[in-house]
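For this depiction, one protein chain was excluded, whereas all remaining protein chains were kept in their positions.
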Amino acid sequence: MTGFTGIAVLCFLVLYAPLVPLVVYSFNHGSSLAIWEGLSLRWYYSAWENELVQEATIRSLVLAISAAVISTAVATMAALGTTRTSPYKGLTLVYALINQPLMVPEIVTAVALLIVFAVIRAATDYHGMAYLILAHTAFCIPFAYLPIRARLEGMDLTLETAAADLYATPLKAFKRVTLPLLWPGILAGFMLAFVISLDDVVITELVKSAGQDTLPTYMLGQLRRVITPEVNAISTVLLAISVVVVTIFFFLNKEKR
Amino acid sequence: MGEAQTKAPGTGTGSQVQASAERARKARVRAHWLLNTPALIILLCAASGPLFVVIIYSFLTPGDYGGIEWAFSLDGWFSVFMQRDIFEGTLSVADAHMSILWRSVRLSLLTTLTAFVLGFPTAYFIATRPRETRNVWLFLITIPFWVNLLIRTFAIMELIRNKGVINTILMSTGIIEQPIQMLFTDFAIMVGMTYVYLPLMVLPIYASMEKFDFRLVEAGYDLYATRMKVLRRIILPLAKPGIVAGSILVFIPSLGAYVTPRILGGGKNMMLGNLIALQFGQGRNWPLGSALALTLLAMVMVALLIYVRGVAKQDSGRH
Partner (left out) sequence: MRGDTDFAVQVKGVTKVFGTGAQAFRAVDEVSIDIQQNEFLTLLGPSGCGKTTLLRMIAGFEHPTAGQILLDGAEISHLPPYQRPVNTVFQSYALFPHMTVAQNIAFGLEMLGKPAGEVRQTVDAMLTLVRMAELRDRRTDQISGGQQQRVALARALAPHPKVLLLDEPLSALDYKLRKDMQIELKRLQSETGITFVFVTHDQEEALTMSNRVAVMNQGKILQLGTPRDIYDHPAERFVADFIGDTNFLNAQVVNSAGGKVTLKLTAGEEVTADLPGGVAPPVAGDSVTAVVRWEHAKLTAQGAGQLSGTLANVVYVGTDTHYYVELSDGTTFVSRIQNSRDDELTFSEGMPVGVSIESNGVQVVRN
């Protein structure tokens, strides 16, 4: 089907072509996003020096790392609690709850959290990061859960039986056999959760307290003004991080086979 | 006598053993629940639970400066579909909301269709590559998907702005004199959503074709079938589950899109997601926003239900 090949090539072009000017103009010396005025790292410096960008970057990282750590930890436990067992009462409900963030549109979850957190804010006068961390952890859980669960399901159950046969108590068998074998799945889950949290716009935008911009919400705010290649510079860095993390994820998954 | 004596302890221990096995099973189930608990608490607090609060809010009276008054009211739901003229007190259909709702559905359908036209041949292309290179092509499809949606939308915006790359090139080559207004149109939203959700169409279609033996296609040609016939009779039916899944995966996030229409549609060309967010600004109507959010949720659930029904039907049809 030669026509199909043509469309496929077009599709790959469509996917990558728009990203090219985005990256290229981040190195533009001038402030235009269409007229090339020579190679320069000027906008990277400018972003680096920008206190708002610095704050937003640190906030994004703190948020993504906290959310990824917590969600991976609880997702690992939930994966152990939902696999390799004969079905028990309520298991379907557990699945439904874990997958819920994947089904409900983000904007709906965002306004729901906005309402609940507004009530809590009014009652406690607390305006810190906990709201964002809790919200991000929740929607990261299914992303952390899926690779861990997949890894667990692919694991040979007799390995743990063999460990028990060789005098390992359940706790020791978990530490010496289950956990090491599960590790690539946990790492993959962590990285997915990290990228998902780092990229989030909608929930962060509606849930954050005043002055709590993350990198994406900062950029969204900038789009209202005259755009300079500084935004391109930040985008390029974020893009690079995503590509690197996803590439590592890809190879982690590949090694498994 | 001797018989009875040896037998009695044997069966006694047996039932003891069985009772302890039952205890062990219950302990295992309890341990599983204990493992699930932390995740469930977080999800109940920050994902599922708040949805119930939204339901309550949709039936309350809007406060004067945003927020709500604790008084029951159907006005929130009422204003989703109807509006009251302030001066004459007459009722009419809420044109503004209806046009936004219609735009959301129309653009989501168009996005799904465009993504299918581009995505199906691409999935076919990947599925027909040699096994070793398939993963590389798949990887190339996945990468843009993991790049921040905001950045990808932003890339489209830079491309189609009046002072963007496309208009600059067209004007400098003299093809046009005035920049073509592409940004802040429905077209821009549709292009943007197609761009950001395209991988979601390709992946499930590919998955449905992956195990497919393409020698069947050759067999089809052998039997003097034309290309269109092979496509219609062999490939499309086989890929159907993937096409349905891909369409749902593109349609649902399009329907609830917020970032892409906000950037590419501007203030005028709102979609449902933007309308919802708008209601939660200062001095706005939270109950209406809640009702709109639930309307969106209901539409998504209907789409999912159609999907589940379709899959179930297909399965029962096969057996």
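Labels for the chains are A and B, by order of writing; each one numbers its residues from 1.
Definition applied: a contact is a pair of C-beta atoms (placed from the backbone, for glycine too) under 8 Å apart; a residue touches a chain by one contact, two chains touch by 3 or more.
Everything numeric here is computed off the predicted structure, so don't read it as measured data.
S.K.: Of A:181, A:223, A:237 or A:252, which residue touches the hidden chain?
M.R.: Among A:181, A:223, A:237 or A:252, only A:181 touches the chain that is not shown.
S.K.: Based on the whole complex, identify which of A:164, A:187 or A:223 touches the chain you can't see.
M.R.: Considering all chains, including the one not shown, the answer is A:164.
S.K.: For chain A, which positions touch the chain that isn't shown here?
M.R.: Residues in contact with the chain left out: 156, 158-159, 161-170, 172-173, 176-177, 180-181.
Note that in this section only the chains that are shown with their structure count from here on.
S.K.: Taking the touch rule as given, give the residues of chain B at its contact with chain A in the complex, in rising order.
M.R.: Chain B residues touching chain A: 28-29, 31-36, 38-40, 42-51, 53-54, 57, 67, 117-119, 121-122, 124-126, 135, 139-144, 146-152, 154-159, 161, 163-165, 167-168, 195, 198-199, 202, 227, 231, 252-253, 255-256, 258-259, 262-263, 273, 276-277, 280, 286, 289-290, 293-294, 296-297, 300, 304.
S.K.: What residues on chain A touch chain B, complex-wise?
M.R.: Chain A reaches chain B through residues 1, 3-8, 10-12, 14-16, 18-19, 21-22, 25, 32-35, 70-71, 73-75, 77-78, 80-82, 85, 88, 90, 94, 97-98, 100-101, 103-116, 118-119, 134-135, 137-139, 141, 145, 195, 198-199, 201-202, 205-206, 216, 219-220, 223, 227, 231-232, 235, 238-239, 242-243, 245-247, 250, 254.
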